[in-house]
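A single protein chain has been removed from this complex, and every other one stays in its place.
Take a look at chain A:
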Amino acid sequence: MIGQSPIRTFIAHAVLILGVLVVAFPIYYVLVASTHSLQTILRPPLPLVPGDQGWANYSTALFGGVGRIGGVAVGTLLFNSTVVALGIAIGKIIISLLSAYAIVFFRFPGRMVFFWLIFITLMLPVEVRILPTYKVMVDLNLIDTYTGLILPLIASATATLLFRQFFMTIPGELVEAARVDGAGPWRFFRDILLPLSRTNIAALFVILFIYGWTQYLWPLLVTNRSDMNTIVIALRKMISFADADTQWHLVMVTCVLAILPPVLVVVLMQRWFVRGLVETEK
């Protein structure tokens, strides 16, 4: 480290600790609040240590059903969110892999046209095409279905481009060696391309899972039934403008539960990330 003196070290650490406090305190507070009863939360001052209502709060939220969101248990919401996030992440990866594979390794008429079409869609956010998409979903009777939640978000220009860039770094000799070894297009994809892309797939999975998990506008539009809500939508619905009407202890529990799966995905996949970064070789 440059210019290491006790004062500098102290200042550096002070800044870092302050930063961590600013970021971590709200989350800590959510955790604490989720273990108190509604009355304790509403009556100032707010306690800073965990209370004894944790068990009761969590079991009510998970299995009992919450009034303001139509009596649906948070467990159902978690399940919905997981299905949507997994569907979006896995679907996006499969579609991007296949389209990048086609664009990089095959020569067909209109190849560049397709590539540029995909590229251009990068510039269009979901919001721009939300009305026509909604109309299509209505016409196909896909409102309040998992398909309706997942399908419109499943194509990803970003992931396609990422895979394209990666595929282009694969040496031509490797492709030719596989051809000489009798691997057709499908075998080459399955036996060589997929295993080589696994670290990229893992990295993208984390990013896309969180993208899917935090979707707000589209799930809000396409779900009417309370039991089809995702947890993020339900969380918003649980909060009323009148303080007394909001069951803050259950909101806090839902918050914690909504944070947990993305955190788990990041923590569990982190090993893959690091290994992928260290082991890059072609």
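Basically, a residue touches a chain if its C-beta (ideal position, glycine included) is under 8 Å from a C-beta of that chain, and two chains touch if they have at least 3 such contacts; residues count from 1.
Throughout what follows, contacts and distances are computed from a predicted model.
Look at the chain that isn't drawn here: its UniProt entry, checked against "Lipoprotein", "Sn-glycerol-3-phosphate ABC transporter ATP-binding protein UgpC", "Choline dehydrogenase" or "Protein-glutamate O-methyltransferase CheR", names it "Sn-glycerol-3-phosphate ABC transporter ATP-binding protein UgpC".
One of A:6, A:45 or A:182 touches the chain omitted from the figure, and that residue is A:182.
Checked against the hidden chain, the listed residues A:62, A:196 or A:256 yield one contact partner: A:196.
Touching the omitted chain from chain A are residues 171, 173-174, 176-183, 187, 191-192, 195-196, 281-282.
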